[in-house]
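Before I ask anything, let me first share the structure, which is written out below as structure tokens.
Note that one protein chain of the assembly has been removed; the remaining protein chains are unaltered in position.
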Amino acid sequence: QGKKAVIGVSIPSATHGYMGGLNWHAQQAITRLKATYPNLEFVLATAGNVGKQVNDIEDMVATRNIDALVVLPFESEPLTSPVKAVKDAGKWVTVVDRGLSQPGIEDLYVAGDNTAFGRVSGEYFKANLKSGAKIVVLRGIPTTLDNERVDAFQAAIAGSGIEILDMQHGNWNRDKAFSVMQDYLSKHKQIDAVWAADDDMAIGVMEAIAQAGRQKEMWIVGGAGMKEMIKRVMDKDPQIPVDVSYTPGQIATALEVTALRFVSDTPVYGRFIIGSTLITPENAAQFYFPDSPF
Amino acid sequence: MSAAPERVDAPVLELVDVRKSFGPIEILHGIDFALHAGEVHALIGENGAGKSTIMKILGGFLAPTSGAVRLDGKPAPYASGAQAEAVGVVVIHQEFNLAPDLTVTENIFLGRELGGLFLDHRAMRAGTQALLDELDSPIRPDSRIRDLPVSDRQMVEIAKALARKARVLIMDEPSAVLTHKEVEVLFRQIERLRAQGVALLYTSHRLEEITRLADRVTVLRDGAVVRQAGRGELTEDGMATAMVGRKLEDIYPPKRHHAGAVALEVRGFSVPPLVRDISFTLRRGEVLGISGLVGSGRTELAEGLVGLRAATGEILRHGVPVHVGSVREAAARGMAYLTEDRKEHGLLLDKNLTDNLTLSTLARFGTVFIDSGREEAALTRAIGEFDIRAPRRDMKVGNLSGGNQQKLLLAKTMLGDPEVVIIDEPTRGIDVGTKSQIYAFIDALAAEGRSVIVISSDMPEILGLSDRVLVMRHGRIAGELYGERLTENAVVRLVMGTNEQTSGSAAHV
Amino acid sequence: MSDTTRPDTARADLAKQAAAAPSLTARLPGLSALGPLLALILLVALGAYLNENFLSAGNVTNVLARSAFIGMIAVGMTFVITSGGLDLSVGSMAAFIAGVMILAMNALLPTMGVGVPLILAGMAIALGAGLLAGLGNGLLVTKARIEPFIVTLGTMGIFRSLVTWLADGGTISLDFAVRQLYRPVYYSGLFGIAWPIIVFALVAIAGQIAMRHTRFGRYCEAIGSNDKVALYSAVNVERIRLMTYVLLGLLVGLATVMYVPRLGSASGTTGMLWELEAIAAVIIGGTALKGGYGRVWGTVIGVLILSLIDNILILADLVSPYLNGTIQGVIIVLAVVLQRSKSSA
Partner (left out) sequence: MSDTTRPDTARADLAKQAAAAPSLTARLPGLSALGPLLALILLVALGAYLNENFLSAGNVTNVLARSAFIGMIAVGMTFVITSGGLDLSVGSMAAFIAGVMILAMNALLPTMGVGVPLILAGMAIALGAGLLAGLGNGLLVTKARIEPFIVTLGTMGIFRSLVTWLADGGTISLDFAVRQLYRPVYYSGLFGIAWPIIVFALVAIAGQIAMRHTRFGRYCEAIGSNDKVALYSAVNVERIRLMTYVLLGLLVGLATVMYVPRLGSASGTTGMLWELEAIAAVIIGGTALKGGYGRVWGTVIGVLILSLIDNILILADLVSPYLNGTIQGVIIVLAVVLQRSKSSA
């Protein structure tokens, strides 16, 4: 297996906490794999928008002669044709997290489960709130994946009698979430729980609640497993009873499995769905990575 | 009192009982006024009398508040300057009306470019060259207006107007920034147009020009016509008296000859690329004139002296070498410069009088905070001292009449109380009445022991004011004249570079 | 002689009028100037109508305190724009300063311990970093003579990527104990008024005074109006220009000092699009984008308008949240239509 292989990695840039974690895991995995397998070479590109990501992929094919592409699509639809073009050029394709809009293009699919992410959260709300309870929701940046999560959440709480007072976009951003939550708190006298849908947003939400002195009234569920949040869950913080995993480490898994394809004869085709689990004080320890920036 | 010969032919363009107000203030009070074909009509009056306003109304750039503008006896069919041009009524504005980023050719043909779908650059360039040749001007058609000195810009304005094939040509102080030679060229063009039957309206503060050109003179005072006269009916004195409303004495102050210690010495001073190796001294209480052709480098020299242009050489104040790298340093050394280009370098046209007046000496108006009371007091003083006619104190300077802008600029320069003051074209566009005030002012400066350098293209002014005259040619000093030898003839010969021995007869420059 | 009397009285009239000093129309801000104020009042009325909590102390405090960061920056931006400049880098600069400040405080923690000195050291570092960042922009604009748009577009990318790099793609968080101590700087206040509001108010007042009553402000307007004239009038054009960028940098530093205690963290997304908001506030407030005329109090109103729009959109369930941007855009344009009379005059 002395043959040199170049693996291109295209991921969104670290524009919010979760993506920051994903970037970190990607770089860690690359460093690790490079050390282990000297014949592997990696080209990492991060993109701030769809167009840039497509450019990056084109550039990798045209100038770096990649043998494999590991891609976390910024958006599914627009990346489908460009990734298909890579596949058609005979390259190995690993798709991470967000599936392409056309099935069967990728050789390997490693993904979190956005529907499960929303569903698991919703089920927790349903189980822990009485009928007539009032909650508020913070949404991410308007995207398909945000829609998937929110739809699954709403489906999960359907029929529970839980009332969603408000759903506004916090853009997966602490500052925006902080001000949206401030406004929620001014607007609604009674809020029993908050689905912040993301741990970055949950931090902003917590601050807004603390400022209003209403910590006792409501609990918050974020998501994605930021280390500070997991810590709180471990420490049984009543404000953050649980978290929902959506591990940024999936990129590392994808890279490792892809690398195997070039350093051994292990057949690695297939789909690896890393489900979203409810992180509770009991299982929190296994989701806790204190060294990750996320 | 008005007694002008009645014309039998119908006027081409006419104002009937025109009034004009800006806000609550009426500037023109019922003007009646007519222009005839083949005739030069001169409009004269003090600064702020309303000449430019009348011209703008005639040219469609302003609408009268009441009264009528008639073209060929019918209400003028235009509502804008552009429409007026289309029917042959063309204005040369007192303020330059050129786009600074465009070239000479582009400006001259702006709005009426040649060519079909694509511009015919060659034809426009040739047309421009032809116009400029006709005006005997060395300006290159491809120069950007931004890079041209004011006099050249004025020539471009004139060329632009000539290119318009006017029936009525209205000229607002076209000669103010020109030298005698260029004025001659302008006059030839005016005479040619008059012969072709164009109706011309002309204004200038140089009364000898009026005497020479005008077939008919209308005198304006404070927005009302006070006198109309035919050719030869009014002497220059008579015009001045009619304009000002009182008799004018000799406008030049008597010469003094009591220069004191050397206040400024300049040695081997060069301002690249044109000005080379200039040396001269300037004493306290002395007025030093600098004469020369346009482009001889006078402005460059002055700007070099006050640190506005990179220069080499030595400047000594009171015998001590000083470094002058910026206007601030110049000011700290008691030196000030009044620019010839008041629109681009002198005044903030969209700021009010106070802001402009105190801009260069703001440090004197309060320590941490600006003392606006003191500023207002300074303005009141300046208005009195320089006879600045502003309808409102808080108006934009750009709305002041041209001459009043110049007066404000003078007031601004003098506010710094400079010991050495360089004045570039001090009386451009200033009326005769105020001129004598300014001359008296310059004289008073010298009498107080200050040193004044006057750069002027106005020969009588240079001769009337200066104790000593430096003549520049091609960026060098061509000669120095004082005492007995300071005569118009001598200056002219140096200006032109004519050999001192050839006793020429060059009367006009 | 009768014909000379009329002009003479006319002249006397003119002189009297001129002597009567700044007339009424100039003293009162005039309709054009009142435009943004009117828009603000309408917005407040709309907010109060839509939600009874809108005028509650809590909501008012929230809105004002949130406006403080952009507000301080926008006041600095007013000077930059007035003198004919522009600064696109402020948002990234804030993120960068916040990152540097937090890292420095965390690093100093072992030696200095949790205490007020550490907080003060952090503040000094933030202000120092702001000063240096502004100086960098200013020097590139004045000494290297590059278009401000390009300089600050470049430094915008640089600051943004530096903070992402410092944060290793993630978030830089202030030590928990330090944060607890620092928190009150955002959340607490004096006489019931939150600190950010107080600081913003002081900055705004100082800015207004600086613009109207000091040489610096006068020079900024002069330079923006015509820098050649300013140069010929012995104004140190380069230094004033440089100072506007340094001042803005300092104010970004100050904004960061107030921002960090709020969430105690900085990341690559901190201060995203603040530059656009700050510039918009300045322009809505009536300062000319081309320079030459600055109105600090207008900027303050602009900032308030922008943050009120957000607040109202959340307080009122008008439409799909997807359409928030539409309403925002419409209100911004309308707010400026109210001062249209200005440019059409």
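Of note:
Order as written gives the chain letters A, B and C; numbering starts at 1 within each chain.
Throughout what follows, contacts are C-beta pairs under 8 Å (C-beta built on N, C-alpha and C of every residue); 3 or more make two chains touch, one makes a residue touch a chain.
Computed from a predicted structure; not experimentally measured.
Although it is not drawn, the missing chain touches A, B, C when the whole complex is taken into account.
The chain omitted from view is touched by exactly one of C:Leu162, C:Leu181, C:Ile198 or C:Ala316, namely C:Leu162. When the missing chain is restored to the complex, the residue among C:Leu109, C:Ile146 or C:Ala316 that touches it is C:Ile146. The residue from A:Val54, A:Val93 or A:Ala111 that touches the chain not shown here is A:Val54. Those residues of chain C that touch the chain absent from the view are 140, 144-147, 149-151, 153-158, 160-162, 164-165, 168-169, 268, 276, 279-280, 283-284, 289-290, 320, 322-326, 328-330, 332-333, 336-337, 340, 343-344.
For chain A, the list of residues touching the undisplayed chain reads 13-14, 23, 27, 43-46, 48-52, 54-56, 58-65, 74-82, 101-102, 141-144, 146-147.
Although one chain is hidden here, its contacts on chain B can still be listed: residues 61, 80-83, 85-86, 93, 97-102, 106-107, 110-113, 117-119, 121, 138-140, 142-144, 147, 273, 293, 295, 473-474, 493, 496-499, 502, 504-506.
FYI, only the chains that are shown with their structure count from here on.
Put simply, the chain closest to the centre of the protein, by Cα centroids, is C. In this assembly, the C-alpha centroid of chain A lies 35 Å from the C-alpha centroid of chain C.
Here the CA centre of chain A is 73 Å from the CA centre of chain B.
Within chain B, not a single residue touches two or more of the remaining chains.
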